[in-house]
Structures are given as structure tokens and as C-alpha cells.
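One structure coming up, written as C-alpha cells, with questions to follow.
Here's a slice of the assembly, chains where they normally sit.
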Amino acid sequence: MTELITFGETPLRLSPTGDQRLEQAREATIHADGTASNVAVAADELGAETLWLSKLPESPLGRRVQSQIEEQGVETAVAWSEDPAHRQGLLFREGAAAPRGSKQWHDRGNTAAATATPAEFPMDRVQETEIIFAGLGTAVLSQEAAETTGALLRAAGGSGAMTAVDLDYSQGLAPPDTYSGVLETLAADIDVLFAEEESAREALDRSGGPRELANTIAAEYDLEIIVIRRSDRGAVALRDSPGTNIIHERETVETETVDPTGEMGAFVGAFLERLIDGSDTARSLSYAVAAATLSRTVPGPFLTTTAGELDPIAETVVDKSR
Amino acid sequence: MTELITFGETPLRLSPTGDQRLEQAREATIHADGTASNVAVAADELGAETLWLSKLPESPLGRRVQSQIEEQGVETAVAWSEDPAHRQGLLFREGAAAPRGSKQWHDRGNTAAATATPAEFPMDRVQETEIIFAGLGTAVLSQEAAETTGALLRAAGGSGAMTAVDLDYSQGLAPPDTYSGVLETLAADIDVLFAEEESAREALDRSGGPRELANTIAAEYDLEIIVIRRSDRGAVALRDSPGTNIIHERETVETETVDPTGEMGAFVGAFLERLIDGSDTARSLSYAVAAATLSRTVPGPFLTTTAGELDPIAETVVDKSR
């Protein structure tokens, strides 16, 4: 049985080689880089049986996306679009050293994924998974994509699966309003919400520290678990319990960054894989922080590791819950 | 005074490195590759004062296009679009050895260039140029682009400039009908038409050898000069003369191909540069064939050469007019 199903668009990311600026670049690397597939890859590397659902154009670019995900051992169920008007989403990314910040440009209009419908996916398998995951970065692409996301969450959730969603906010893809609107629509079908601290503030128009964010968001959307990742300052998980909320907090492990991309996918994928494996929220959070750290030491957005390599790093994650 | 003005969209071309298939590619080279700019570069390298007109998004991708053209010494007059909905056109290209053919995929919907209007360009300079050139590959993108192409041809032609157009047909960009329709609309303002033999057959739904093509197309559209390039079998130019048509035919020079792209731009650019320099059709045709040949020995779509290097090759072009 599949343990984790993830759904979402995966753009091809083009990044200039060798720290070049995009406007100077003569060469770019190409990599499949989407939240749903990054989460699937991370969970799969650590031991979960995963399936990635998406819609791609029947073109070399679409096949390029699928094959790089399958290379990682993730099973895929792709709805192939023959409509020439359905594009493959692209993402141009320019890495940068401080104080110049990394930048990205979405070129994701009219993509195949934005037209996906539930009927294009194996719903029987959706109804049998342990956890289903989706990122709102796909749901904000179109009305259709939002509805499909909702239908998948309901189908799995209705059959007893845990439903998990990442806020997955990215400047320039859609306005903050769209994110909060979609979240409101889907909230009733979400058990676990992941969000980066800054994204939560910007997309949901909130302020306050991570604990306050977790408490108010969990309350407003009636979530079972909410996990806030604080980029290089650790993470916080809040679990709704009868009478009280339990908060766990972790510090980040120090690292020399090779490539920061894919950090959130590694974080979420590891968290979910631990839940599947039977860990509690506290242990899953440590593991997620360790996975995010390790993903920074590997080029590309995929977490390439084994549980055996991750375990000792997870041991070093500092608990600062109290 | 500017001697040659060219107008048209220039996509960024992404090509997998090292003969890889696009669906396997981990790295791609990036190059500005548009008919109008390729023609401008070729003419400029050979000595003409050239100016390229286009519209680009105000983004790193748009600046990337401009800077690579300026690197070749061509002056540019770019209308910069701040509208985030205006994309930079992309072109994915996979080179291939026979019997597998090279392939390309246009990703050129909603581009900035398709929204260009005459008011965005320095029309005073258009009215002072010796020759104006446009490719129909831009005119077929939108009604607006077709009208702008027409307006530029009329403005220059009305001031005494020679007006030149390349059929510039490419499968998958627009249906053949659109090309022939646009050509018909613009024909009254065209003095010289360039076309690749196969493109002429496909886009204009014709048959017959190159001489027959030249004769019937020249007649139908009432053209002064028509030049048919026959890929690796040379070229034919027909000059309309009172009472009779004069046909020139040239054989291709043998070459070891390093990169076939940009061949048509080199051909047209060299032909026009020779006309500006005072050569007649016959001499210009030899020069154009030589330039196309030489462009095959250089990677990328730009002709990088000097008149001094091209001259001896042009001498070896065989005249088979009779």
C-alpha cells in the first residue's frame, strides 16, 4: 500500500551555472523542482512508499520532469496532456551570496498542472493512502487546481488518511490574498499545515513570533498540527490536544550551505515519513530539522540521503521547547 | 545614418549541452536566437550600420537578449515592457545527427514582442534607413504584431527604403494559413522576399522546383526580388525586370557543420549588406551563400566573421544560373 501520496505542479527550474547572474548566463542547469515532488522524494529516500500525482504536457519537457522524479525511486501517476496550449511550468532562479539575495522568476502561466481534474488520477489509490499531501502553490494557479486539491484531500481524508498541506507561498506566483482565500476554502479538510515563518506572515497577513503564529493559525483554521519552519532559526510544531496545545521547538543544526533549495520539501517529507513510521510530533520535528539541514549540503532541490545518515544528525538537534 | 533596421521578436533559445536529448538534459546553453537579430548581427559583422528594434520584458531574461545582441556591436532600440504578463519568448532546441532530425519547441505565448506598437520605436530613424527587414515569424504572433510589421515597412518604404521580409516559417509557431495570410496582407509593402525552399512549399502550399517557386511567388505577390535558399543545395534569386525575369542560381559550398542554426539569418544579413554596399543581385547571392556556409562552422546562431574572411569563400561559390 502506498503510504504517502503528494499532488502538485513541478516546474523545471533553470539556474545559471557558476554563480552567474541570469542576465549574463550562457549556461543553465535544469532540475525538476516542485514542492509536492520534493516532499515525495524526501519521504521516499527515508523509507516511505510514495506516489506523486501531477499533470504534465506530453513533451520532452514534461517527460524530463517525470524521469528525474522516478530516478529517485518515487512512483508517479501522471496525467499527460496532449493540448499544445498546456505549457510546462518554468522557474528561473539566480542563487546569490549575501548581501545580494537569491531571486526567482516564475514563468508558470497556462501550465498543464493548472488544468488537472480528479478524474485524471487513480482515486482508488488516493483512498487507500496513509497520508496525502498538497502544496498551495499549485492550488493558487487556477480555480480548477484549487478544486482538484480539495477533492483529493477529501477523498483521502474521507477514507481515514491524514491530510497535510504546505502553505508553499512564493512571491510573484499569486498575490497573498489568493493564498489565504484558498487556505480558507480547504481548511476544513486539512489536518496538518506546514508553513515557513516569513511566508505565514506575508501570505496570511499576520505578525508575532512563531509560537504566536502557530497558535492563532491553528485556532483560526481548526488544525490538528501546525508546523512553522523558521529558515535558519529552527522550527516549531503545535499539536492541538484536548484542553491544551502542546508546543515543540527545535534549533537549527549549523551547516555550510552548498544549495539552500529544496529545504522545505526535505523538512516536510521527513516529518511525514516519521509520522508514517510511528514517531510522535516531537521526534518527527527533530528529524525534519535534520533533513532540512542535510538538504543544504547537497546540490539541487532533492534530499539525497539514507535514514542511516540522517539519524545521527537528528540526534544532535537541540530541543528548546521549554 | 543607419543602413539597415530589422524588427522582430528574439526568443532565448535553450539547447541541451553535448548532444543530449531534451528529456535527459541536465544542462542547457542559452542564446538569443531570432531572425531579425540574427540578420542584424550578420550584416553588422560584414560592415553595415544596423539597428535592431524589438520589445522585451523588463526582466533579466529580457536584458539577457539585448546584451548578447549588443555584444556583437549591433545598436538596439528596445521597448521595455513592465507588464508582468508579458513573457520573454523561449525556444527549446534539440540538435541531432541524421537520421534523427533536429527538433524545436516554441514556448512563445504571451510575449512582450507580440504587443509591440510603432509608437514604441524611433520612427524618425525608420524613415531614414536604407533597408528595413522583418521576419513573418513575429508578424504571425498576433494581430498587433502583424500591424506593427506593416506600419514599419510602410514607414521605411514610403521614405524610399528597400523593404525586405523573410517568410521565416517554423512548424508549431503558427499554422501555414496564418503565414500566407499575413504575407498577403503585407505583400504590397514588400520589395524583397526571402524564403527557405521547404518553408515556401509548406507555408504557401505550393509545389515545384525552386525556380518555379520563385516565379510563381514573385508573380502572385508582385515582388521585386525573391530569394529561395535550398538548405544544402544552394540558392536561387529572381529579379523582376521589365519584359523578363532574371534568375541567378548558386551551389552550396561544402562544409563540415558545427552548428546549422542561424544559417538563414547569415544568408539574409549578408545579402542585404551586399546590396547596401552596392553589389548587384548576383554578387549578393554568392556572398549570401558563402555567409550561410561559414555560419555552419561556428557554434551559435550568430555569424561571427569579417568581410576579409568571407571574401575568399564567396569567390568559390559556383554559379549554376545557366
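In order of appearance the chains are A and B, and numbering begins at 1 in each one.
The rule is short, and it goes like this: a residue touches a chain if its C-beta (ideal position, glycine included) is under 8 Å from a C-beta of that chain, and two chains touch if they have at least 3 such contacts.
If you're wondering where the values come from, they're calculated on a predicted model, not measured in any experiment.
Of the identical chains making up the complex in this file, 2 are positioned in the shown model, whereas the full set numbers 6.
Please note the rule applied: only the chains that are shown with their structure count from here on.
Residues 14, 17, 21-31, 59-61, 63-64, 67, 84-85, 87-88, 90, 92, 94, 105, 107, 109-110, 172 of chain B are the ones touching chain A in the complex.
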